[in-house]
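A protein chain is absent from this complex, but the other protein chains hold their places.
Letters A and B name the chains as they come in the text, with residue numbers starting at 1 for each one.
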Amino acid sequence: MKPPEAKERRRGGVEKHAGPLSCAVGLVVLIGLYAIRQPLILSPFGLASLANVSVALALAAVGQTLVLLTAGLDLSIGAEITLINCFAATTMGSSALSVASVVVASLVIGLALGAFNGLVVAYGRIEPLIGTFCTSFIFAGSALIILPRPGGSVPDGFAAALTGNWGPLPFSLVLLAAAVLLVWVPVFGSRLGRYITAIGDDPESARISGLPVRRVALASYMLAGLFSAIAALFLAAETTSGDPSIGGIYTLNSLAAAVLGGVSLMGGRGTVMGPILGSFVLSIILNALGVFNVSAFWQDFIEGLILMLVLGLGGFRVLRAASWLAVLRQ
Amino acid sequence: MGEGGAEAAAKRPVLAASGLGKRFGGVVALQGVDLALYPGEVHALLGANGAGKSTLVKLLAGIEQPDGGEIRIRGEPVRFATPHAALVAGIATVHQELSLFPSLGVAANILITQEPRRGRVWIDGRALRRRARALLEGLGAGDIDPEVPVSELSLAQSQLVEIAKALSSQPGVLILDEPTSALSVAEVERLMAVIERLRTQGTAIVFISHRLGEIERIADRVSILRSGEKVGDFAPGDFSRERALALMLGESWQEGARAERAAPAATAAAPVLAVQGLTLARHFAEVSFKLRPGEVLGLGGLEGQGHKEVLLALFGVFRRGLDGQIELGGARLRPRRPRQAIRAGMAFIPDDRKSLGGFLGLSVSENIAITVLEGLCRFFLLSGAREASLVGGLVRRLGIVAASSRVALGSLSGGNQQKVVVAKWLARRAAVYVFCDPTRGVDAGARAGLFGIIRELAAAGSAVLFYSTDISEFPLLCSRVLVFREGRISGALEGKEVSEQNILDLSFREATREAA
Partner (left out) sequence: MSRAIDPAVRATRMPLAARLSPDQRRVLLSYLILLAVYAGCVAVNREFLSWGTMRLQLVQATFIGIIAIGQTCAVLIGQIDLSVPWTITLSAILGTNLAALYGQQWVAFAVVGAIGLAVGLVNAFGVFALRVHSLIWTLAVNLLLQGITLLYSNAAAPTTHVPPIARFLALGNPAGLPMAFLVWVFCSALAILALSLLPFGRQVYAIGNRPAAALLSGVRLGRIHAIVFVVSALGAAFVGLLLSGYSSQAYLGMGNEYLLPPIAAVVIGGTRLSGGEGGYVGSIAGALVVVLLQAMLVTLAVSEGAREVIFGTILLALCFLFLRRAR
């Protein structure tokens, strides 16, 4: 019995990292192909522009992942981004003090919106799919009230601080790394991260083992809100304005990026690198179409096809399983 | 009976519950139960399924709150609002349905909510592994790697991890809810040694098991529950098997005793199922046997020897990799899907009623009709009259107790749920019935009923394949037993040879020679 078990263990280890690894390989291949066509992409400016188109999605996907790990789902991420983006663009002003206070206020609002989701789902006991769907209307509607049509502005200094580059190092990547280092790493170095994984893994066990299930779920939605706020601030810097429809695409794309990166929608399984790499792959594919003289009309078709292929490849792993019962357990 | 019992009796109880009661809706699950647990004693709870053992455990573990009565710990009255409160008060529980997290590592599971920390915040990974390893070694399970995710452990290993998790808080009271149901003979031995040691360390232990042999061996005190009430208890030294069974089962004991008699003899008809050289990599190899109508053939052996997989493979659960020949009713069968096996005349009663056997959320009637939907149709529409007559007949024939056939399966007792799972296959009149550990977690009364059904099936000319983790069941039921070891048939027993001793002998013979 021992040899097959050892083999399975190794396979289990590889499987955990299969999502991030395949995304990393995909990313290298993509950038390589891109560079053959457009060598300038490897210049500091080119890399910064690639990073800039990807970072907002990466932040949203990391936030989504925190919720997915608890076997939850956040369909309000796009609306959160929109609301905070509109808030920041209409209130930021130009003095250093007002910029700083609006940044802090945005992060607090992110936490508050997440807390509202958490209260609805964890304490109100409403299914995450429908609960966050409802709150997304409230958030998106509030954004429209603040800013009915695109407008507002952010100071150039703020924009440059987030979207510029320092030699080959884009500031946007620094922002992403900082967000991961200051939020994700401490969370998963402490008990909170372990509990986030645990309650998604087996909610009933979590209850019996005495984990604070509702508080942990609340915290995961709050953290997702925090990541949305960072993404919203970054988008404000990138577009130097606010837009009441800017967040729309991030809800579903954050889900797609997380799944590409190997995060399980059933909870309990996922890494931080997976969704980040998944976001880069997704964003760069879309960005690269122009470079390859592919008409913009192909964009959705190609994105959909790639998503289906990648998801399908993941599925073939399941098709290999010998037992029907193992297949159904997936 | 343990020896520490007499002196411990003089001590004060570490936990004393009095008049505990609990209702779920209109159903009384527990009523006026008293219980006193003394340090250094093993207190066994005995009772049929639905007698209230699980409810009592849930009240003590803080999962449910009692409607009446009180719990005192060392004389102080307590109320557990959450499972965590019970843990803090020193009551740790090993639940029947394991409460582990499959994707987390063994060490993380064992010390969940008690992670050693540095600076009050950061989890100290090294200390975590060290403490987990020490706890596992204390259980004689030092071979389990603390880093491996629990999803990669066997059921028995998970059970040990669960016990280590319960012990991690150094509880004054340890509740073991059917800890042995998934363990092999050797593993049960190991667990018994652990319980002995905990007893000498002064832990009060609640031990729940359906196996009377284990209780005779390890328990100091025994309390008997029936229909939510405590109907009797035994002080240290005066346990009696006969009286315990009589208390436990009430009037149904008489019927049960009568039903459990010797196995029927095999007929000499042509085989209905012939298996030749059946092989599935990593599970079993070169399995050949013939099954005749009216015969109950047992597949015996220690757990994990591939015999359960043989049954699953015959029923088409494995999609590929199956070699060898299967002939069912004279026709070749290559089952790759359960549906193919079903159409060829096979029926399968699995061990896990909750996730494999029945649909707990569907009604009794819907559960039974699911295998014969097409046959119940009139002009493509399901006929309520046909369904009612089929279901009504089967409910009467098997004596299923339910308020009506419209109630959800989940609202029935465990034994009745199992009967419904059997009824669903009787509706199809299969040629070969496969019983895959059907008595797991089923009480003695329901077991007797199930055995009666199996004998009836055989008498009516059906062939039965029977597998159980409880070796004592084979002599009661089987006219022939194939004993499996490491995926191969290590021997066959027939007629009078079928005995617990002989099955164990064949299961262990080679293993002991290797060890020597």
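As a working rule, a residue touches a chain if its C-beta (ideal position, glycine included) is under 8 Å from a C-beta of that chain, and two chains touch if they have at least 3 such contacts.
Predicted model only: the values in this text are computed from it and were never measured.
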Given that one chain is not shown, what are the shown chains it touches? A, B
Using the document's definition of touch, tell me which of A:L21, A:L192, A:L307 or A:A322 contacts the absent chain. A:L307
Can you say which of B:S355, B:S389 or B:S472 touches the chain missing from this structure? B:S355
Residue numbers in subunit A that touch the chain omitted from display: 73, 120, 124-127, 129-131, 133-138, 140-146, 148, 244, 252, 255-256, 259, 265-266, 295, 297-305, 307-308, 311-312, 314-316, 318-319, 324-325, 327-330
Just the residue numbers, please: which parts of subunit B touch the chain that's not shown? 27, 50, 315, 317, 338-339, 342-343, 348, 350, 355-362, 366, 369-371, 373-374, 376-377, 380-382, 401-404, 406, 412-413, 416, 424
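As a convention for this text, only the chains that are shown with their structure count from here on.
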Between subunit A and subunit B, what is the gap in Å from one C-alpha centre to the other? 43
Quick one: in the complex, what on subunit A touches subunit B? 1, 4-5, 8-9, 12, 186, 189-191, 194, 197-198, 201-202, 204-212, 268-269, 321-325, 327
Interface with subunit A, subunit B side, in the complex: residues 61, 63, 82-85, 87, 93, 95, 97-104, 108, 112-113, 115, 117, 121-123, 148-149, 151-152, 165, 280, 282, 304, 312, 316-321, 337-338, 356
